[in-house]
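Here's the structure we're looking at; comments come further down.
The other protein chains are all here in position, but one chain of the complex has been omitted.
Up next, subunit A:
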Amino acid sequence: MPSPMALPSPTRRNYSIFKKRSTSSLSSPQTAASYLSALSEADARRFRTQQAVPTETPAISLSSSVTSGSEDSVLHEKDAWSSLEVPLQPPTSEQVFTTVHSEFGHCTNQAYRKTSQYVPGTALNHVALEPSYYIVFTTYISYLILIVLGHVRDFFGKRFYPSSYQHLMEHDGYAPLNSDFDSFYTRRLKQRMNECFGQPVTGVAGRTIMLLDRYSTDYGLTQTFTGTRTRALNISSYNYLGFAAAKGGCADAVEESITRYGVTTGGSRLSGGSSDLHTQTEALVARFLGTEDALLSSMGFATNSAYIPALVGKGCLVISDELNHASIRFGVRLSGANVRMFPHNDMNALEALLREVISQGQPKTHRPWKKILIIVEGLYSMEGTIVDLPRLVELKQKYKFYLWVDEAHSIGALGPNGRGVVDYFGMDPAQIDILMGTFTKSFGAAGGYVAGSKALMDRLRVRGYLGAYSESMSPPVMMQIVSSMASIMGVAPPVLASSSPSTADVYTGPAPHALVPSWLTLDQNWVSSAYGTPDSPVAPLVMFNPGKMNMFHGLMKQYKTPIVTVVVAYPATSLVTSRVRFCVSASHTKDDIDTILRATDEIGDVLDLKHGLRKAERWTIDEVCERAVELVSA
């Protein structure tokens, strides 16, 4: 049954929200406004009815299951399909999937869904168990050996092989090009692990990804392509809702928008580069989040580094969490405001700090601060922890500071309606002064936004220097944002004539938000060096020793189903807690997660990664796979 929200059937191509610019400008806003009002009606209806299980991928009697169709299949012809391209369970004759299995997995088991919502009274973030002493000692000794070896190699290398160290030494009266001290870690530690970093890939970074194989003969300095490609299970991309797909309603809409709007609007927002699509997208983002207005920017990092200086300056105080992202710190440094940090997610320490800074005032003069801005993230991707927002807003009402929440990872991925961390806790978005986020992670687009009250956004439009100096967001990217956001909000994107003949109830693969990965069984029962909260789509697994990073990555790639993972070592994390980070996506099926867990189990036995729980308390991997649903709902 076609949704009442669906736009008229695509046979009448004249009626579309993507009106050409040459037509009169009066009709276009009306169409856009009516589209937006219909959208808000559907949204309100959804909030009112608030079904426990939102609409699922419908069963239509077509016996096809699209398993190929992306351009990758042209690049490599194979006789046998690997398990990554074909689902393990063949589809029934009543299921139709409009996605490619290698981009977005085919799975319709409703038992594997879980609503992402905070249950009051439960512990928000798990406290990680401490590693045992022998692990810590071996880690320190590993780093000591690496550092000593590095210095020895530098010392002798500069004397015996000066040609390879030319960029680090003075010669001919020229200063060294690079400081050898500053680049010590990059040259002596990171270079040893270089096969883990900078992996060239091609194709869609969806459920699977195509790696270009390479090897190194000079210990990581250079890499050579072997010429082959490997399709690997992708647990490393930020693809929380699975919108990274080349086939589907969003991709079609994007292609259409290129035809209608071109690839650029040719200018910065304040000097001629602003189009009606910008206004519509901002209005849609504001509607999605529940704020009055929103402001787009074309680059996620730049959103933080440009709009924080527009809000705070000298004489203001910024209190930021210890583990905030580099873009936030960059913006704060750029602004010239004073900074204090509080221990990660520790609201009691934050309260103590607030009492100290408010009572002491500015340093040396002790005058009151012009404003105090607290910057936190919704979901911390390195830890997998979620900010304690209810307590933070309580503190806000008590101490009257301004609050900036950076929802780069949590928007779309948390909350029963996908509206981010505010939705996850069931709070009112008006309680937070600025909601910032990016479109890179859950929407498959690029760029960022800032959202808040209309007066604030109007002022930031002018005061933030992105408006004057940065390029405006390009139309196809905005179209991807609009179509992905609209499909999360429950409106099917307008299905254009090129797609299948069935009408608008053929949804693109990701049915909305409750498909936040329920298969993220919390590893506490099995391998307990996992950090974070069970509701987070990011699960870091701590490995402590630097040598295990390389081995883990390599062994995962050589597993019978190749799996590509992200390893993060010092100095991106603290010294002893090097980790591997699993970013689970809605495009993964339970079989994929089982594969990953089995691989981690096998490799964990080889590399001695299982610590914390005694052997007797642990579950076996088969138990974990079978009792997954029970684990998640517990």
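In the analysis below, a residue touches a chain if its C-beta (ideal position, glycine included) is under 8 Å from a C-beta of that chain, and two chains touch if they have at least 3 such contacts; residues count from 1.
Basically, contacts and distances are computed from a predicted model.
The chain dropped from view, which UniProt name applies: "Autophagy protein 5", "ORMDL family-domain-containing protein", "6-phosphofructo-2-kinase/fructose-2,6-bisphosphatase 4-like" or "Protein YIPF"?
"ORMDL family-domain-containing protein"
Sort through A:Arg192, A:Arg329 or A:Lys396 and give me the one touching the missing partner chain.
A:Arg329
Any idea which of A:Tyr112, A:Tyr399, A:Tyr570 or A:Trp619 touches the chain not displayed?
From the options A:Tyr112, A:Tyr399, A:Tyr570 or A:Trp619, the contact with the absent chain belongs to A:Tyr570.
What residue numbers in subunit A mark contact with the hidden partner chain?
Where subunit A meets the chain not shown: residues 130-131, 133, 136-137, 140-141, 144, 176, 179-186, 320, 322-323, 326, 329-330, 332-333, 336, 338-341, 570-571, 573-576.
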